[in-house]
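A single protein chain has been removed from this complex, and every other one stays in its place.
Up next, chain A:
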């Protein structure tokens, strides 16, 4: 299988600010790579380099086997890009926005109109097709922007934080749309701040922080590195903490942690709900009534905690 996207030691500096440094990426055709990192990690900068919008200060990259810096025009013919902030024209209707993009891909008038209709249909925007985009909700704008990236069904698609700022329902809708793209065989690079999203959509995940890749693997592998899911049991009285820990020790895979302040015991588990059921049974037998009982999935914060010893936080500038 050929690689649709390759980056080798890719770097970009702005004066004294290092936005991206020594980044290596390989995305085989037909797969989805997630670029996972907090605000300021260098995700957008990476996408902009790969999509011909900015020139790297070091390293090289290839899209569809074409050197991006040497032949940006050729690369533009085979990519679709939806940037971090929806680039739709507020004063044009949904239909006009997509028709314009089609014309700029040189589709011809009729074909452009036809394609715009199809995309509006596909993205459930038909009802709003003739309204100026100014009147669209955040989720609708985002979908319209994504539709703009797909006008010519490009083989390689870049999505920069496609769900940031969306309400949970719109997010689910967007996930559906992205899954469909993947099924249709496109190669995708998407960025996100949410491990859950990367887990759901991506074959492979690269975690970046301060412009550097700090981990790579499938969602399962990354979670494995962090010890996976946790079971958390909160109790009403401090005296119940130790007996609860005893129960969790027999259910979990490592030594339970006790948080006196929160009156909570946590332990890493491997078998998900089966462990949960077992814990309920044993807690009941031990006559402990939890005030809360839940499975905690690892988040980006846990990844960062594990990988860097620091929680993911906004990074004002990766000066290194």
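Keep this in mind: a residue touches a chain if its C-beta (ideal position, glycine included) is under 8 Å from a C-beta of that chain, and two chains touch if they have at least 3 such contacts; residues count from 1.
The rule is short, and it goes like this: contacts and distances are computed from a predicted model.
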item: Protein name, per the UniProt record, of whichever chain is missing from view ("Succinate dehydrogenase hydrophobic membrane anchor subunit", "Transport permease protein", "RNA polymerase sigma factor" or "Quinol oxidase subunit 4"); value: "Transport permease protein"
item: Residue touching the undisplayed chain, where the options are A:66, A:92 or A:295; value: A:92
item: Options A:55, A:179 or A:289, residue touching the unrepresented chain; value: A:55
item: Hidden-chain contact residue, picked from the options A:101, A:140, A:159 or A:178; value: A:101
item: Interface with the undisplayed chain - residues on chain A; value: 48, 51-55, 73, 76-77, 79, 81, 83, 85-87, 89-92, 96, 100-101, 103-106, 132, 145, 148
